[in-house]
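One protein chain is absent from this view; the other protein chains keep their places.
In order of appearance the chains are A, B and C, and numbering begins at 1 in each one.
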Amino acid sequence: MSRETGHSDHIPGTCVFTGQRSQQGLKLNSFAFSLHKAENREAYRQDPDGYMDGYGLSAWEKQKVKEKDWKALIEEGGGNIYMLLKVGAMTGDGLVPIGAQQRGESVEEFMKTRNVPLRQNM
Amino acid sequence: MSRETGHSDHIPGTCVFTGQRSQQGLKLNSFAFSLHKAENREAYRQDPDGYMDGYGLSAWEKQKVKEKDWKALIEEGGGNIYMLLKVGAMTGDGLVPIGAQQRGESVEEFMKTRNVPLRQNM
Amino acid sequence: MGRLVAGIGSSHVPSVGVAFDQNQQEAPGWKPLFDGYKPAKAWLKDVGITHAIVLYNDHGTDFFFDKYPTFALGVADEYPIGDEGWGARPLPAVKGDAVFSWHLANSLVVESEFDLTICQEMVMDHGLLVPLPLLFDHEPDWSVRTVPFQVNVLQHPLPTPHRLWKLGQALRTAVESYPDDVRVVVVGTGGLSHQLHGDRFGHMNSDWDKEFLDRIEDDPESLVDIPHDEWMERGGAEAVEMMVWLGMRGALTPKVNKIHRNYYLPMLSGMGLTVLEDTLTSAAA
Partner (left out) sequence: MGRLVAGIGSSHVPSVGVAFDQNQQEAPGWKPLFDGYKPAKAWLKDVGITHAIVLYNDHGTDFFFDKYPTFALGVADEYPIGDEGWGARPLPAVKGDAVFSWHLANSLVVESEFDLTICQEMVMDHGLLVPLPLLFDHEPDWSVRTVPFQVNVLQHPLPTPHRLWKLGQALRTAVESYPDDVRVVVVGTGGLSHQLHGDRFGHMNSDWDKEFLDRIEDDPESLVDIPHDEWMERGGAEAVEMMVWLGMRGALTPKVNKIHRNYYLPMLSGMGLTVLEDTLTSAAA
């Protein structure tokens, strides 16, 4: 199915990052991508709302970023996980808390599911 | 020959814009490309040397730009004609004077070689 | 279902845009050029074109040699008018169709294995903007939805004419698998003969231009094996743009109906226009 449309969503718990989602999340992801520059991270820290306004983010997007609602940003907002990881890197949220939130678990609960619980991973 | 190397120079009076030339002229062409923005053209007009320094141009490149020596910029400097046209657009030199200089002719001499001498062309 | 209705080849000389904006259509030097587009525009309206896939090349408006794509496909709903060094032309932003464009992207990359650079942001260059308002209404807004497809003809290595031919075939496949009733023209822009640099500045070759116009119509496959050097020798170094027309022609049926042709050779370059009707679509209509 996705071979034809690129818009496959039949794998449970999975949001394939299609063109459709990329179009929807273009501003959000552009904001997140910009944080690969240290001066932009500093500018965000000084004024999160102003910085996000500069990328044209909606009130909903700004709220979800501030709430660290990664699940909503990805499932409803067209966020790309690799771009959002730069937001997490800036706010001190690594991949594990970002993933646990998406699974609806605490970090502790999630860590119990791992065979070798490395501090940093991915 | 160029099928293998991309570096064909056997057509008389012709500098094929190969990877080699693109590498050589990267800074020069980057400077010229930047002039597609009005604010950059204004910044150049205010301070040509300072502006070109910002793109890392060599003394030779800066001199040839100021002398409008398009022939040298292309044949020796790796300049790309489409990028250099933006320098000409800024300094008021259209394609005809740029081309006549490369042929070693005056604009008047060059115009005599044309069948329909349109004011603006290309 | 998507239908490929026609193909158009057109030159894209920047001064045509200047002359158009300054209403020089009736000036003696320009009239032979502008008059040539009138029957083309009328016919395109007549056959109900909804979408134009425009194969063209950028000239330093949006793409630079830091990262230079061989093929770049636009997938936006709107494309801003570029500033090529003397300010942007007074045209409305080019109207796209993101859904249709993403469909083409999926088909070209996954089915036909083209290695596209996919552009959600893309600024329009005279390579597209010169022919577009000569072929379609643009006031108060564009009468057509455009898919820009940028081809590298500036920095060698260039795509081969054979690759462009295959691209045309893949575009047809992509259009025909679109579920909506779009009526598509593929436009290839560039050339004809011209050289803009070196001692050979001003080179033109009307014999080759006319031969090319014949062959692109009747025997296009005879053009696909011509090496880059030969395009440059015959037409001038910058006339490698003519290869882009093969991407248009490859999308059409082997036999086509010639609707219209124009040729004019002023000043610095051969200016050509050809309008070709797809025979499969015309037979089905």
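Here are a few things to note about the model shown:
Just so we're on the same page, a contact is a pair of C-beta atoms (placed from the backbone, for glycine too) under 8 Å apart; a residue touches a chain by one contact, two chains touch by 3 or more.
Note that the coordinates shown come from a computational prediction; the quantities given were computed from them, not determined experimentally.
All shown chains touched by the missing chain in the whole complex, by label: A, B, C. Checked against the hidden chain, the listed residues C:18, C:93 or C:109 yield one contact partner: C:109. Which of C:25, C:70 or C:279 touches the hidden chain is settled by the complete complex: it is C:70.
Interface note: of C:19, C:158 or C:171, the residue touching the hidden chain in the full complex is C:158.
Where subunit A meets the omitted chain, the residues involved are 1-3, 6, 8, 10-19, 22, 26, 29-30, 32-33, 35-38, 41, 70-71, 74-75, 80-83, 85-86, 88-90, 95-96, 99-100, 102-104, 110, 113-122.
Seen from subunit B, the chain kept out of the figure touches residues 3-6, 18-20, 22-23, 26.
Residue positions on subunit C in contact with the hidden chain: 65-72, 105-106, 109-110, 113-122, 155-160, 162-163, 166, 228, in rising order.
Note that in this section only the chains that are shown with their structure count from here on.
For this pair, subunit A with subunit C, the centres built from the Cα atoms lie 39 Å apart.
Each chain gets one centre point, the mean of its Cα atoms, and the points for subunit B and subunit C are 25 Å apart. Among all residues of subunit B, none touch two or more other chains.
Residues of subunit C in contact with at least two other chains: none.
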